[in-house]
Structures are given as structure tokens and as C-alpha cells.
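Shown here: the complex without one of its protein chains, the others still in place.
Up next, chain A:
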Amino acid sequence: MTPSPPRKDASELPVIALAMGDPAGISPELTAKLAADDTVNRAVRLVIIGDRRIFDEGARIAGLSPQLHVVDGRSPLEGLATAPAFLDLANLALEAVDQGQATPAGGEFASANFRRALALANEGQVDAVCFTPFNKKAMRYANPGYDDEIRFVADAIGFDGKAREFNILESVWNARVTSHIPLKDVAAALSPESIVDELTLTHRCLQQAGHDRPRIAVAGLNPHAGDGGSFGMEEIDIIEPAIRRAREQGMDVEGPFPADTVFLRAVKEGFHAVLTMYHDQGQIAMKMMGFDSGVTMLGGLPFPVCTPAHGTAYDIVGRGIADLGASRQALLLASRMAGQARRAGV
């Protein structure tokens, strides 16, 4: 067993609620590994939310036995100086979980943990929320009509502002103007306003994550970014005016750049983020650049929500080989953003 080293001023560290995700995949193993991770415990005070029995199963798979301060679902969180704390909702019927299978019970478990974590953040009891991977199918069993995490969060905390998913690699962030819509509807969904809105949110989130002077590259929509209007007019009619407007507002924004090389340019030229116009424009490049080890962050909510970008990895469940990297990065990003928000008194 590796006890966490004593931390300086534990009370100064951001408190992060970590919701256990789908119990049939690598989430329990990852949660146990996070609880035992020095880097994480030096940066945040963890409050893990889930069921103690499946956590222990994860710890057994990971070959760890992290120290926990366990409280039950009725206990107040105040005074949890000894982190990581474990809020045991005792909400999983272990016999209903088959390793490597999406089940309604698994979806309900992950949903309940996430809801509790969001409630704690919304009440100001924790500074940010993280979760280990969900299984979309299981989430749909448990929440008919389940769309994505943003929708879920907005419903759970009654948020009706503008929130967006960011995909984050160490080298570059990706934000997108449109997301889960048919490709044929993408062009019509673009407007200078929608692009400026995304740039504004991206700029703000980058600052929150510690980039004081964020630089953002914007992708074009059409092949070769339209090649001066030869292959489409959206660059000239929509994207360029949006970039001008964002610059007038003081943001450091450049483009539109041809989409097939915009990420290479971003990394080479030190842009902090790329704003893409549609889902696959960003996702293809990000996955080639190793996004499976990256982080997904929901920005624009009253508090940061972060999760590893990879999925439940049903194919390697139970083997203790799940890589902690992305989950650790998710915690550290949440910590930075929460710390910044605290200092700013947000």
C-alpha cells in the first residue's frame, strides 16, 4: 500500500467530486488508482462517489488498497480533512453487473453518482466534478432519451446557459461550432454569432485553465478553406467576419485555415486551441494525435466538469492494465480550473 504523502495546506486544495462511472468497465479500477495516486492527491481533495463494494473490486483489480475516509450518503461533507473521502451511496447490486456488459443497473449507478456529484458542486460543497467513463448504451437504458453529458448536466442542475464540450490534449484543445448533427446541416448551422460565441467561451475556458493569453486557430469549412471562394463561400461570408469581430473584442484569433492541416499548424505555431466547424473535422485529427489519452471538459457550466476521453474499455476490464494517464489529466485540469475560479472569486 502506498499512503499519500502529507499534503501542504490540504484545506487550500480544490475539492473535486469524482463520480464512479460504468461499473462493468475499467471505471472501478481507474477510481481506485486515482484514489491512490500521489500526483492527484497532492493537487486535489477527492470526494469519490459510488458504491464501496465495487470500488473495492476495482482496488483489487488494480492491486491497491488506498486509504479512504468513508462516509455514507446521509453524512455531511464538512470536516472531511482526510482525503480522499468516499461517499458511499451503496447503490449498486453487484449481481446485476456483468463485466464488459452494458446494463440498466450500470447506467443507473453511473447516473446516480454523477447526479450527486453535480448536486454537491451546485451547492458549492465541491469545486469541480470529474467522472470515470460512462457507457453510452447503459446511460440510455437508465435515462431514455439520453443525449450527451452536457444535456444531462443541464437537466440535473437546471442550467440553461451555454455549455460546450472541449477535447483536450496536452498540446492543443479542440472546440467545435457544431457537434452531433448530420453533415448536410452543418453549413446552415454556422453564423458569425455562433462562431464568436464559441470563441468567447473557448477563450474564457483557456484562461480559466491557466493560459493567460490564449491563441486560437479557426478551421475553414470547405476544402482548402474555400480557396478564395472557389469551393464554397462560408469562409468569406461567415468565418472571416466572425474572426474579425473576435479580434475587435481583444481575442487572439487567426484563420480560417485549411482543415486538413489546421491541427499540425496549431501545434507547430503554438496555438492553444483549434475551433473546428463540425464534429469529424476535429475528432479525426484529435484521435490521430492520441486523443484517447486526452481529456473531455464541459466548459461554460457554473463549475468545471472533466473526464478522460477514452471509454469504458470493456475489452480489458479486470486485468489491472487500464492506463491512468487520461484520468489523472482530467483531475489535474479540473483542479487548475477550479483553483482559478476560486482565486477569481467566481
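In the analysis below, a contact is a pair of C-beta atoms (placed from the backbone, for glycine too) under 8 Å apart; a residue touches a chain by one contact, two chains touch by 3 or more; residues count from 1.
Just so it is clear, contacts and distances are computed from a predicted model.
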The chain dropped from view, which UniProt name applies: "Na(+)/H(+) antiporter subunit F", "Glycine cleavage system H protein", "4-hydroxythreonine-4-phosphate dehydrogenase" or "Cytochrome c assembly protein domain-containing protein"?
-> "4-hydroxythreonine-4-phosphate dehydrogenase"
Where the complex has a chain not shown, which of A:E12, A:D98 or A:D280 is the residue touching it?
-> A:D280
Out of A:L89, A:A119 or A:A187, only one touches the absent chain, namely A:A187
Contacts of chain A with the absent chain, listed as residue ranges = 179-184, 186-188, 221-224, 226-227, 230-234, 258-261, 263-264, 277-281, 283-289
